[in-house]
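Every protein chain except one is present and positioned as in the full complex.
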Amino acid sequence: MKQKETVVYTTKKRSMMQESMHRLVKNKTAMAGLIVLLIVITLCALAGFICPEGYDKQDIMNKFISPCAEYPLGTDNLGRSMLARVLYGGRYSLFIGLAATIVAAGIGIIMGSVAAFYGGLVDNLIMRFLDAFNAIPDLLLAIAISSVMGGGVLNAILAIGISSVPAYARTARGPILAVKEQEFVEAARALDARDRRIIFRHILPNVLSPIIVHVSTGISGGIITAAALSFLGLGVQAPTPEWGALLSASRQYIREYPYLVTVPGVCIAMVVLAMNLFGDGLRDALDPKLKY
Amino acid sequence: MGRYILKRLLMMIPVLLSVVLLIFILQFITPGDPAKLQLGTDATNEEIENWHEKYGLNDPFAVQFTRYVWGIVSRGDFGNSWRNGQPITQEIISRWPTTFLLAILTTLVSVISGTLLGIYAALHRGSLGDAIARVIGILGISLPNFWFALMMILLFAVRLQWLPVSGFYGPLYWILPAGTLGVLGASSQMRITRSAMLDNINADFVRTARAKGQEERVITYHHILRNALIPILTNVGSRFAQNLTGTMILEQIFAIPGIGTLMVLAINKRDYPQLRASVILVAATVSVVNLLIDIAYAAADPRVKATFKSSSGNFLKFKKRAG
Partner (left out) sequence: MSDTEKILSIKDLTVHYLPPEEPACKAVNGVSFDIRKGETLGLVGETGAGKTTIALSILRLVQSPPGKILSGSIEFNGENLLEASEAHMRKIRGSEISMIFQDPMTALNPIDSVGDQIAEVVHLHSKCSRAEARIKVEEMLELVGIDKSRYKDYPHQFSGGMKQRVIIAMALACSPELLIADEPTTALDVTIQAQVLDMMNDLKKKLGSSVLLITHDLGIVAEMCDKVVVMYAGQVVEMGDKRSIFKHTSHPYTKGLFGSLPGAFPDSDRLKPIKGLMPDPAALPAGCKFADRCEFCTEQCRAREIGLTEVSEGHYVRCVLAEGGNHH
């Protein structure tokens, strides 16, 4: 009997997912965002082919060259090609955004699920703990963590990831609390399923939509936070060409060579905009009730 | 109501205490001896020992933590800076008004322009204006504020020379930082307002109001907007928190002598007591603002007010029955 129930459930889920995908594909702005994103990812992945000399090849004779045929995005104060720095930098920015989101979502979803599922004292302890986190604005928390942990890509990922845990925990907890009392969970419980099994097989699939939406905007937020940390001299350090670090390094030349500041900023803005467009489309597709 | 506020104020105590604990623990997991960082590598062991003694770092964690909390609670004393040995509280108090003023200004710009734009977009859903507003909405949440600030400096201060590049000497200097951050913040306020308005725009009670013969202006502002107020108010709170941190970052760019420049200075000099104090101050401010917003909910929605009453015990019920 239980098997039968599962079958009915999965077929229904699939058709719902298909319908969402259909809505997403029909959404022009979301698809435009996705295409931009794919192009940027491809370019960054191919950085080694496009700029085989690497991001750190200095050429003092050719410093501060404005964008031209040889250097499509110009060169910086050490004569390094900005195109190379931006392409390699994109790898770091995208990776940090993605990895920090995985850290945050992983920890947050587990904490939120455990809190919602066990309720009572456990819920209270976890949520009060997260309240403390929540009282500190995300970016400030990332700054504080980053400043004690020191620079580096890994530390930046951890600082950004940890500081955005509470939001994921809440995103997971709310729907789980609502789903928890529904009949099919009761049914699974009556059949003496183990707690872990109930969480992963029955509850998580139902709270996936809000989490997917949250993750899609979380990555872009992570990229911005990473850039802000580098900009303040925390997080990723020179000569690593993360986009925020490029901005930070170019800042002093803004009057004379504005392209040095414009180029990495436009990169961040473009990728984040593309992700947000896609994320908005994803939200509309997954939850048509929330039509914005 | 008064009881509810009191209760909420009491609930803030454990939260803020946890914040202090959290920040305090962070410092303890920091690798390396802070004394060596402050005194330099050629400091003698005696100098290091004296330094530890001076800042009370030889005591156990619990003692240090209790002393720190007690110092804040009893005298508002955040200890002394590792950087220059000066009392932190004084320096923070002298810089706080600047940051706070900018954060409030920024929030005003965000909330007023964002809400108005959101109302317009919702009322003209599908029009060209709505499309433009939505582009602004998504663009605003996609631009890093520090980069946008640099671009605005480039445009308004360097090219057009309408506004000063940096400094903080009067209202003219407020325009660029508050304007930049305010405009970016307006986008999220606009998105929230638009969707909250759309949630209510086709509500049955709106049709009821029309059937009464009510004018559209009153329907928009009284019936629709007031019902959309809860998410809008919530966003005002998160706007303020984000604008406060945003201000602290922009202070670097505009060379504004606020709490943010102090914090970055503290970070660079590994002056953790200073950093700690800044974070705690921000957390306390954000908590108070969120409390104010919770109270505003009650004014906006009688259903929320009803839950306030019930959570403040039987006192009000009793009063009602007696009266």
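By written order: A and B. Residues from 1 in each chain.
By our rule, contacts are C-beta pairs under 8 Å (C-beta built on N, C-alpha and C of every residue); 3 or more make two chains touch, one makes a residue touch a chain.
Computed from a prediction, not measured in an experiment: that's the story for all the values here.
Colleague: Thinking of the complex as a whole, which visible chains are touched by the chain that is not shown?
Modeller: Spelled out, the missing chain touches these shown chains: B.
Colleague: Among B:Asn58, B:Thr208 or B:Asn268, which one touches the chain that has been omitted from the display?
Modeller: B:Thr208
Colleague: Looking beyond the chains shown, say which of B:Asp33, B:Asp77, B:Asp130 or B:Asp301 touches the absent one.
Modeller: B:Asp301
Colleague: Tell me which stretches of chain B touch the chain missing from the display.
Modeller: Missing-chain contacts on chain B: residues 202-205, 207-215, 223, 226-227, 300-303, 306.
We take it that only the chains that are shown with their structure count from here on.
Colleague: Chain A to chain B: how many Å between their CA centres?
Modeller: 23
Colleague: What residues of chain B sit close enough to touch chain A in their complex?
Modeller: 14-16, 18-19, 21-23, 26-27, 29-31, 138-139, 141-144, 146-148, 150-151, 153-154, 158, 191, 194-195, 198, 241-242, 244-246, 248-249, 252-253, 263-264, 267-268, 272, 275, 279, 282-283, 286-287
Colleague: Touching chain B in the complex: which residues of chain A?
Modeller: The contact residues of chain A facing chain B are 128-129, 131-133, 135-137, 139-141, 143-145, 147-150, 220, 224, 227-228, 231-234, 244, 247, 251, 254-255, 258, 261-262, 264-265, 268-269, 272-273, 276-277, 280, 290-292.
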